[in-house]
Structure formats: structure tokens, C-alpha cells
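The complex appears here without one of its protein chains, the remainder shown in place.
== chain A ==
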Amino acid sequence: MMASMVANGSRDGQSLVLKGVDPETCMIVFKNHWAQVVKILEKHDPLRNTSSLSSLSVINLSSGPRFGPVPGDEANAVQNYVEHMLFLLMEEESGQAGAMGPILEFVVMENVMERLFVWSLRREFTDDMKLEQLKMYEMLVGQAHQPLLHHKPILRPLMMLLSSCSGTAAPAVEAELVLLLNQLCCVLAKDPSVLEMFFHTSEDQGATNFLIFSLLIPFIHREGTVGQQARDALLLIMSLSAENERVAQHIAENTFFCPVLATGLSGLYSSLPTKLEVPGEEWHGLHREDWLHMPALVQFLNSLEFCNAVIQVAHPLIRDQLVSYIYNGFLVPVLAPALHKLTLEEVMTTTAYLDLFLRSVSEPALLQTFLSFILLHRHESVHILDTLVSRINTPFQLGTVSLALFRTLIGLYCEDVMLQLVLRYLIPCNHMMLSQRRVVRERDCYSVSAAKFLALTPTCCTPDHSPPPLRQLESILFSKGSEVAAHTDSSEKKSFSEKHHENSCTIGSELYLDVSYLHYLYDAHLGISSCIRACQVWSAQYDGEDPPPEKYQPGVLEEPWLKSRQTQMALKRVPQPLAPRPRVCPPPPRAEPPSVNQELEWDDSYDVCQMKTAEAPVESKPPQLPVSEPPRHIQEMRRTAIMLVNGSYNEENEFQDDVMVYDLVAKKDAREVEHGGGKPKGSESEDVQPGAGEVSLKNGLSLTLPAAVMADNGKSSSDTKAKVQTDCNSNVQNTTALELGDDLLSQYEELIRTLDTQAGGKPVQADGESKKPVSPLEEEEEEEMDFTSFSAETPEAEKVQLPFGTKFRSGSSSRSQSVPFTGPFVSVLLSRLENMLSNSLYVNLLLTGILAQLASYPQPLLRSFLLNTNLVFQPTVRSLYQVLASVKNQIEELAATRTDFPELITAAQHWMLARETLMAAADKSRSGGGSTHGEAGGILKNSPPPKPKAISLDRTEVFATVLYTEFLKELAAVAQEHSILSYIPMEE
């Protein structure tokens, strides 16, 4: 009550009154008050021993008064006196040279605070009482003119009060407690010498060494102000720990700070929605406007941000421990299984979360944790990265969201990421002809590559085919210095300059330039410069010599350092008995963190396959350079696709075509329908509720990872666990197939039809036969076929049963080290790019954005691979240019067959232009400046696109054509800027 009165503003009046009053008078008043208080105190003290605190331990804090009630008027009297005394104490200035003022000295000598605390314990120690005391100290700590906390007689009762509040649940008390703790931390931050006092005082109590810290821990993950204040306070201590080894050690060894933080993430994660509602097709990731409406996600991000901040400021000891707990307590046990959930929706959601987390984390150490999880961790012995890459090829939203994730990843300028995704496949330089290695570092002095890219511009999209408002063409005056003409053969000049004047001269005919190209150049300039700057911290040039191609040893990727580190940590960390045990409360696990065993892994069967082939005799396979081989699932996918098309497309190294793969899986699943029909369905999995939507999702899943499905039958009994899981998997399919047999088939057919419609111009599809919806009859024929003829180089021993019961040879040996492969990431990107015409606009925007970003990297290996059109590759390697050329052909064919194509193009251009303007406006209003030119710059914003007027977004081929043309300009601009920027010597 006394404090609340103070808080109500009477203090101001008081201090004014006190201003000029001489200190001696104050002292006298104070003593008088105290004498009155002591009188009442002693009257009610059963032991009459006011100075001893030994009684404290006997007092049962929570029970009622022990020695008879204190009359109300007496209690009020004490309160009034104390209130006045506190004012006097607060207002007192410290004495000469920092000595205690007389009042403070008196307080310390007489042990005033402690006796007052005991007094309040004697009365009913209710929440109200605690609140009162907390406020009193908060006021004292916050407003006293002289440092008080250095004095044990003040500090000790404070600590007792704090520890008595540790178990409180009343929100008001908690709020006040956190506020006080926050204030104490502020004092600590300003004056670290108090720290010692806190430690010593705690020792006296036999309590946790660092009570204020332990008390804060339970509030780490709170939402609202309380949580924020607690986190702020903890951060203050964290930065204190950076300088104070003892604090750091204490926190790392004697508190649950790091585990609470990390497991808290897991707890918060488990309460996030497992399925996101996707607002529209263009949606590809969680952005601010999305997550602001999701309280659970906001809370998670707050905690993640807090981890980030802790890692930033805390002592390395704490930092390392936290990072390792996050790895082993959140990423591996929670996020990894979540990334491998059963339905597309769930997996898509987790991917979007991961993307958001990566974008939210800024501290290198924490980023490293996330990245090493993605790059090195194996879930069910498959690297997370491989799984993520393979999902780029999924239809539906998952593919789009996966693309967005990779957009984030490659935007980090992280050498490790780029190494794993692309560079390690390029280092050996066997994607190009041997003689070409020197070309890698060559510069394109005369913009030859840019010209080649621009020459791919489809006829229907050349500038002279677009009406003026769309062309954004402006006449640019060409001028030349007068001297030029004077010194060159004038006959040459005549052709386009009759006469010109000194300064600016208009040449007879104006030349129209594509102004948007200037913007692309500008963007490319910015992109490449920042990339070059960022990559200065990289360890190597990646220029075909450093690292040396011959010495490249892919090696075995190890699970990161965190594991061993963690075990060490665990051994060292003997939990000590903590007296007032900090209430470690990882946020209530409302939903259990997904348990690995119950989850049906959607593509783990891939490992089964891998393991099996690993056990198989591999005589012919050269042991070195496993990296030159694509991951097995991709090999399988391709191989099967090739076989399926049966001769129409048997060029081994042409990358697999999606549609063919879908076809294949469709056939395979169709078979499963038949086979499943005969099976008893006893072992139905419980989690499966075969609703129609659910089923189609699962189909989508198996669709996307044919290798996984194929492996179902190919698995052996070598790994029982995996076997169980894959069994479940096939059961799911069998079950659903049983219930919805024909429906399923027609769904597939539908899907394949839609996938096929736009792919008319593709060389691969010349054979219409192969993509016809499969009837069971044809299936039977396929079964009879001997596929061995297509893989003659494979040893007999490696035959694996295929789902269709066909003899099939594993692809394990098909790739020797000499077969060039530019990596699954590049392959899958190019493969999707080739299908540009049937991709949705948003997928294409992401795709071209990623490729443009990749092309901005200055590393000669990457640059030459993507942009140098003069480089001669191995015949089996597909280059970006080749793929673009193939897209051009598709477009030209399409344009030739459709008369309305030009109008459609114009409509699409209008639409895209409107969208661009809209986004630029939104951008400007958001950031107030920072112009983004060109499509590439603005793509990844989430602003609602304008409604297309004359054209439906379903006309993907039209939008793709427009985007394709823009993409060519973007690439050309990047190539041109490289020819200058990448060669500027960067002097250190």
C-alpha cells in the first residue's frame, strides 16, 4: 500500500517539499519514524530479538500469522511511517566522496529493511503483501539517489523477498517481480561491481548463486510485456557474461538457461499450426504480413530472436552451449521429423517455417547451426539438403515453397551452402572439355555471351513487336565528341552523322533503346558488387585452380561438431542441487513434439534403397569420387524415366523429364491399385483417415518422389525399422487405393493431362505414346518387357525388383567418376526451367530469381558454367544456354500455331507492368526509397497482384514467354556487368 501510494504520484509533492530541507532535519524525522515503527515491531515480536534473523527459517512463509494477528491500526501506522522513511531514504544524496548518507548509514546499521521484511512475513504474507514489498524495492532501486545494493542489509532482505516470490503464480506479482528483476539487471549492467554482492548474498542464503538470473528463466518464453521485460533483463546479464567469466560459467554450468531456451523453442514450435492455409497460388513463403496474424508464430519468432540476441552478446561458453542445445534439442529432434511428415501440406508448412527462421536469424553462429543442420544432418541417413533439393521438383505448393527456401539459402552468400549445392560438382572441372579449363577465368570482353542470350529473344517478343507504352523504350541521343569525327575517316562517319555540334548532337535518326535494359544493368551491377564484397570472406576463388580440380576429395560428410561437443557438455554438466529451484518451465507442450516413430516417413525408403545397393557387390564401381554421382533417388528417377520411354529417349545423361517421371509413377501406382486390390487390408495404419483430400495429397507425395515409392518393393529385410515404415507407406497407398480405386486413377490421369498440356514443343515428348494415360492392359505389356537392354553396362548382380515386377538394374554403377554431373540442384533448376511454359508465373519468378542470383556470384567456375556461352561443355552436360534455347524453340512453335499469341503477350505484359508498378508503389511506401528496378528486384514481395484484365493467369505459357524475354535481358545484363566488375582488382 505504501508503495502504491507512492506510485500514485504523491512522491512528486513530497520530493518538492524535501528539496531544500536540510539533511539533518531529514535524519531526525527518519529516526523518529523508525523509533515508532520499532516500538510496534517489538511489541509483536515473540522472541523480542529483533536483530536476529535466525527465526526466519522457522517462519512458514505461506501460512497465516503465527503469533496472533496484528491489529489493523498498528499495521497502518507502520505503513505510514515506512512510507515516509522510504521517501527520505530515496531523496538522500550520497555523502562526500561517495560515502553513505546519514540516513542510509542508519538503515544499514539498524538493519531496517530486514526487520521490515520480517515484519511483513509475520503478518499474512499474501500476494498483496508481496506486491507491496516488490513495489517498494522497485521504487528504491529505481529512484534512490545513491547506490543501495552494495549494502548487504539492503540486499539480503531483497534476495529473501525475491526467493519467496519464486513460486508465485499470481500474474500481478509476476509482472511486478519481473519489473523489479529487470531494474536490478539494469543496475547490474551499469555497475558490474554489484554483481559480486549478488553472488555473495546468495551464498549466504545457500540459494542459487545468481538468484535474479534463475528467477528470470521461467519467463523467457512468456508472451507480452512480462516476457519482453524478462528477455531484456536476461540480455543485460548475457552481455555482462561476455566480460565476466564467472557469470558465464555459472550460467552455463549451474542453470538451465540454455536447455530451457532450446527446449522452449521446441515447445513453441509444437504449438504452431501444422498446416498453413495458403492464401493463393502466388504464395511461397511466410512474410511479415502473414505471421503477424499468427500469435503462436509471433511468439516463436520472439524466442528465436531472443536466442539470436543471446548468441550475439553472451560469453562464448553460453553461446556454444545454447547453439548446441538448439541443434540437438530443437533442430534434430523436432524440425527434422517435421520436415519429413506425411502430407504435402505439413511438409510444405515446415519448409515455409524453416525458410522464415533462416530469414529471421542473423547471428553467424546461429545461422551456422541452422545451416549445418540443413547441409550435414542426415535424417534416416539422407541429408536434409538432398531431401529439400528433391522437393523443388514437386508440383503444387511444396515445390514453390522449396524454391523460396533455396532463394533464401543462396542469398546468404554462404560458401558452405554454395559448396554443397553447386560448387563441389564444378570443382573437378569434368563438366567441361579438358581444353576448356583455361576459359573458366577468361573474361567476356566484348559481351559475346550477353549478345547470345539476347539473341534468344523470341520473335514475338522483340521490342518492335510491342506497342509503345509497354516497350518502355525511349529514344536516347547518341552523341560523339566532336574530336572523334575529326580524327576518324569522315567517310565512315557520314552514314549516321551529317553534322554535329560541340556538346550534344542528335544523330539524324534516333535510336530506340530498351530502357528497361538499363535497369537490369543497374540491378546486375548492385547484385554483383554486393556479392563480390560478401564473398571476400570465402576460403577459395573457385576459379578452376583454387581449389585444384585434381585434388578435390569429396570425403565423407560428418555429422557436425555439435554432437561430440554436446556429449562433452553433458558429461561436464552435472546438475547441481539448486535450492530454490528455478522453475524450469519449457512452455507447456500443448502438442507433443512429433515423435519420430509414429511418423510415416515419406521418403525414407530412399535410404533403404541406398543401403541395399551399398551392400550389393559393386565390382565395377570405382571407389573414388562418389560425388560425381547424383543422389540415388535422382538416378533412379532418371533411369526409370528413360526406360519407360523405351527408346524414344535413351540418351542416358539428358536429365530426367518431370512429365515422364510423373507418367511412370502414375503407371506404377495404377499397378498398385490392381495389386492392392487383392491384398487383405488388415494392417491399416491408424493415422490414416482416407478422406478424399487426404488421399490426393498422399498421391501427390508419392508422385513427387518416385524413388521412394519404387523402393517399397525393392527393400530387403536388412533394416527392420525402415521396413516397417515403408510397409506403412505402401499400406497407406494400398488402403487408399482400395477405397478409391478408380477415382485415384482418374486423378492421376487428370494430373498428367494438365502437366502435359503445355509441353507440346518439347523434344522429349515427341513420342506421344509414352505419355498416354496408362491402361492396365498396356501395363501388362510393359511388364513383359526386358529392360536390361537399356542398361547393358550394369552388372547382373545388381538387379532390383521394380514395383511392376520388372527386372531392373540399379543405377549405382551407371555413373563412373568420369561422367560429368553438375549436381542435383542445378539439374533440378534447369529441368524446371525447361518446363517454364507450364509452370505458374510465380514458380517462374522464383526460378528465374534463383538462377539470376546464382549467376551473380563472381566465382569463375559458377559464372563460366552459367553465363559463358563460349565454354565447351561435355556433351552430356546441359547448360543454362541450352535449356533456354530449348524453351525458345517451344515458344516459337507455340507462337506459330496460335494466331492470338501476340495479343495475349501484350495483355500479359500489361498485367506484369501493372503488377510491377503496384509493387514499386508498395515498396516505396514501406521503405521510403530504395528503388527496385526490373522484375527480378521486385519479384519476391508478397503484395497482392492486380487482377489480370484480359488474360487469365492460367495461360502460363503466355506469362512464361513474357518472363522468359525479361529473364534473357536480366542474364545478359549480369553477364555484361561481370565482364567489368569481376575483374576490378579488390585491394585489401
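Structural remarks
In this text, contacts are C-beta pairs under 8 Å (C-beta built on N, C-alpha and C of every residue); 3 or more make two chains touch, one makes a residue touch a chain; residues count from 1.
Keep in mind that, in the parts below, contacts and distances are computed from a predicted model.
The complex includes a chain that is not drawn, and of the options "EF-hand domain-containing protein", "Superoxide dismutase", "Serine/threonine-protein phosphatase with EF-hands" or "UBC core domain-containing protein" the UniProt name matching it is "UBC core domain-containing protein".
Touching the chain that is not shown, out of A:Ser193, A:Thr459, A:Thr897 or A:Thr917: A:Thr459 (per the contact rule at the top). Contact with the chain that does not appear here is found for just one residue of A:Phe256, A:Tyr517, A:Tyr881 or A:Phe959, A:Tyr517. Checked against the hidden chain, the listed residues A:Lys31, A:His84, A:Arg424 or A:Arg955 yield one contact partner: A:Arg424. Between the chain not shown and the residues A:Pro218, A:Pro547 or A:Pro820, the one that touches is A:Pro547.
Only one of A:Cys414, A:Cys429 or A:Leu862 touches the absent chain when the whole complex is considered: A:Cys414.
By the touch criterion stated above, the residues of chain A touching the omitted chain are 311, 316, 319-320, 323, 364-365, 367-368, 371-372, 375-376, 412-417, 419-420, 424, 427, 443, 445-447, 450-451, 454-455, 457, 459, 462-465, 468, 471, 473, 476-481, 483-484, 487-488, 492, 495-497, 502-504, 507, 509, 511-514, 517-518, 521, 525, 529-531, 533-540, 547, 552-555, 557, 560-562, 565, 972, 976, 979-981, 983-988.
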